[in-house]
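For this depiction, one protein chain was excluded, whereas all remaining protein chains were kept in their positions.
So, subunit A:
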Amino acid sequence: MKEEIENLQEEIIEEVLYILPIKSLLRFKCVSKRWRSLISSKRFAKEHLKKKSSTSTNDSDFSRRTLYSFYRWHNYCGSDSVGSIFHLGQCNLPSETTTTETSSSFNLQSLTAATLSIDSISIVLYGSCNGLILFSMLHLVNSLLIWNPATRQAKKLPPPYLLSQGMWPSCFFHGIGYDESTDDYKVVNISKDFSPYHYQTHI
């Protein structure tokens, strides 16, 4: 019996990796530099998302569960709403996207599943796309965050332009979407008192 499968061609290995859950993939970044750069590449992430979206798997289930738990929290805490808006979209299932839109903010005791271990903090959820969740801390709206529950990685975005200029529009919303023409995710910010603008971010 062969102990090493030396000639298992790279493309076949790649096909196998696409099937693996994210937890295994992130661990296998440690296998070699070649594996790390393959697994970290944008092309790989897109292909992986495509395969995962077309089949019902643990990863997309996980994202959905996370969104549902956000949603449940919202329902539970809905009574002490302060009137912000968030959109709950299950955009990780492209063909059968269902979007629940509701009007409230909610409190989250802690994001236990995340690496963000924040206790007793108010979270405003703005939207989600392909399993990414866009949110901010209440009263700290200049710190927008994008969280990927599947990789448990979060990224802090630069503050919106107006806020960085010291201006505070009376009301503003954020959303996240995927822009095919630039192959990137875009966060769109619309404010009431000023003209809409957007900025781009890399995930």
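Simple rule for what comes next: a contact is a pair of C-beta atoms (placed from the backbone, for glycine too) under 8 Å apart; a residue touches a chain by one contact, two chains touch by 3 or more; residues count from 1.
One rule holds in what follows: contacts and distances are computed from a predicted model.
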Hidden chain of the complex, named as in its UniProt record, picked from "RAB2A, member RAS oncogene family", "NADPH:adrenodoxin oxidoreductase, mitochondrial", "Ras-related protein Rab-2A" or "SKP1-like protein": "SKP1-like protein"
Footprint left on subunit A by the chain that the document does not show: 1-9, 12-13, 15-17, 19-21, 23-24, 26-36, 115, 151-152
